[in-house]
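Omission of a single protein chain aside, the complex is shown with its protein chains in their original locations.
For reference, chains read A and B in written order, and residue numbers begin at 1 within each chain.
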Amino acid sequence: MMKMFSESLTNKLCIVLGTGLVLILASRVDNYHYDALSRKGFFQKDFLYRSLGEARRLFSQYSFMTADIYLHGGFYPDDYDIVHKGTSPMHEQNGAGHEKHEHIEGHEVFGHHEHEHDEDAEGAGPAGGRKVEEVAGIPKWNILPYIGDALHISRHIHLHGEEEKEVLPWLYYAVRLDPHNVTAYSIGGYWLGRRLGKVDEAIKLLAEGIRNNPYAMDLYYDIGRLYFFEKKDTARALIFFKKALRLLESGEYDRFDKNKVYLALSACYKNTDEPAKAAGYRAKVRLAPEPGEK
Amino acid sequence: MNIIWVLAGNTIRSMLRKKDFYVFFILLLLLLFLLWSETFFGIQDIVRYIKDMGYFFSCFFSVIIAIVFSARQVPDEIADKTIYPLIAKPVSRAHLLLGRYTGSLLASSLAFTLFYILYTGVVILKAGSLDPVVAVQAWIFGICSLGIVCAVSMFLSLCLTLSAAVTMSFLLYFFIMWFSTTIRKMIISAEGIKIFFTNALYYIMPHYEFFDLRVRIAHSWEAVPVSIFTAAVMYAVIYSSMILYFCHLRLKKKIL
Partner (left out) sequence: MNESILSASGMFYTYHSSGKKISALNGIDLSVRKGDIFGFIGPNGAGKTTTIKLLLGILTPQKGKIDILAGDPSDTGTRRKIGYMPEIANYYRYLTPAELLAMYGNIFGLNKKLLKQKIKELLLLVGLGKETNRLMGTFSKGMMQKVSFAQALINDPELLILDEPTSGLDPLARINMRDVIKDLAGRGKTVFFSSHELSEIEMICDDVAIIKEGKILESGKLKDIIENKGTAMTLEQYFLNIMREPTEC
């Protein structure tokens, strides 16, 4: 009976892995013509999508988180990590620190920073960095934890330049597995359009995001931004910003979301030589929310 | 020593004649081909996910072979009664244990090496290069990890039924890979009596995660310092030896 089980264990593993492989292969065959320039887009209800069921949302979130981890060189710091100051080989190769990121022309108009991370915080880690630095390190005599800590990557870095494309596979799978993952579409559009210069692909991705999520204001804003800054097409940008405004007014959005749309519209009307409208939207920008507002 | 090598050779032969290894090799080949052929948003030369996932699958398939193979060695011998003509010869139980362990380790290491060669070939084709120092360290670490996996699986197979031993081995492997970093962080922040318990747990559990260089390989981090590398390899040898000693104590008591 042991022998029967041990033989069937291999058989079972073969069946499970083989089935998974068939599903993946089948989806590849099914979608071989869906490439970056396809009108069909990245999200398909293929075998992979159907076979995972609702669990695909978990995988989509996992993929999105992995993209973030990839952006940080495979390590995402938390409060307990000891952050080492210093540079990684990538920093040395690209010659870039936080402070050397390129600022896209005109971004000051929108008033917000390109990066979510503090530019001065080279090597300091996430919020609570001071707390991390106060935690004692592991002494050498406690050999096993010391070895574990020494082997563990714990430096906070970002990918730069061409290396930023490495996050794309995970963003691709995030939207592939969950067409309602608006954040993944938005972030994907950002990296493709604004960091890697693949504006057409970014627009296609965001357009698909809009098709699957017609009430996602952020996606209209992102696509409008691409038309405004990258394509220099104010007319098209205005269409999307107006749509964003309509969604803004009909939905519950906070002051930051409103500000960015108002600023975008203001910039567009400035370009279309409508100073009154531009000033009007500029005037709507507030630093603090109104009483009762989010 | 000769007896150990004879038994080890027999174990390797059994792996090559059973189909497990070939199944995983073909699966890995297909997976690597899929990863290699995928393009994203029309951009070529995206390599980290291949380095990451390829390395993961190479290690994972080797671990499956190691666990399933090593857990079967002694229970199969006893169940099939092939142990009797063996230990009636000048083969002690220690010889049997070491011979089967060595064979399992060599067999799974051979599988891992072949998987790894395939993986590095694909990565070099796609990426153009791979840090040779990190690559060699990852290979050696992979074998060290398999050494511990084989020892732990063998020990569990002597304490539990075969299916329970295999299941526990997998559960333990995934638990360690996912939670050992958290336990280490608990040691840093522990106070009072908790320091003792967290450290005791940390020292008892097998540290498979030491030998996972996926992040270094995939994200082009620098190689492991020589002193730490040596210490980790020594840990693998010492830990495996300890587990094998417990296996021997267990097998000695077993009535055949």
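Worth a mention:
Assume a contact is a pair of C-beta atoms (placed from the backbone, for glycine too) under 8 Å apart; a residue touches a chain by one contact, two chains touch by 3 or more.
Computed from a predicted structure; not experimentally measured.
Seen in the complete assembly, the chain not on display touches B.
Touch with the chain omitted from the figure is made, among B:10, B:161, B:227 or B:241, by B:10. Across B:84, B:174 or B:203, the residue that sits in touch with the chain not pictured is B:84.
Contact between chain B and the unshown chain involves residues 2-3, 6, 9-10, 13-14, 17-18, 80-82, 84-85, 87-92, 255-256.
Note that in this section only the chains that are shown with their structure count from here on.
Of all residues in chain B, those touching chain A in their complex are 18-20, 23, 27, 30-31, 34, 38-43, 45-49, 64, 68, 72, 75-76, 79-80, 162-163, 166, 180-181, 184-185, 187-189, 199, 202-203, 207, 209-210, 214-216, 218-222, 224-225, 228, 231-232, 235. Contacts from chain A toward chain B in the complex involve residues 1-3, 5-6, 9-10, 13-14, 17-18, 21, 24-25, 28, 35-37, 70, 73-75, 80-82, 88-90, 135-138, 142-145, 147-153, 165-166, 168-170, 172, 192, 196, 198, 201, 205.
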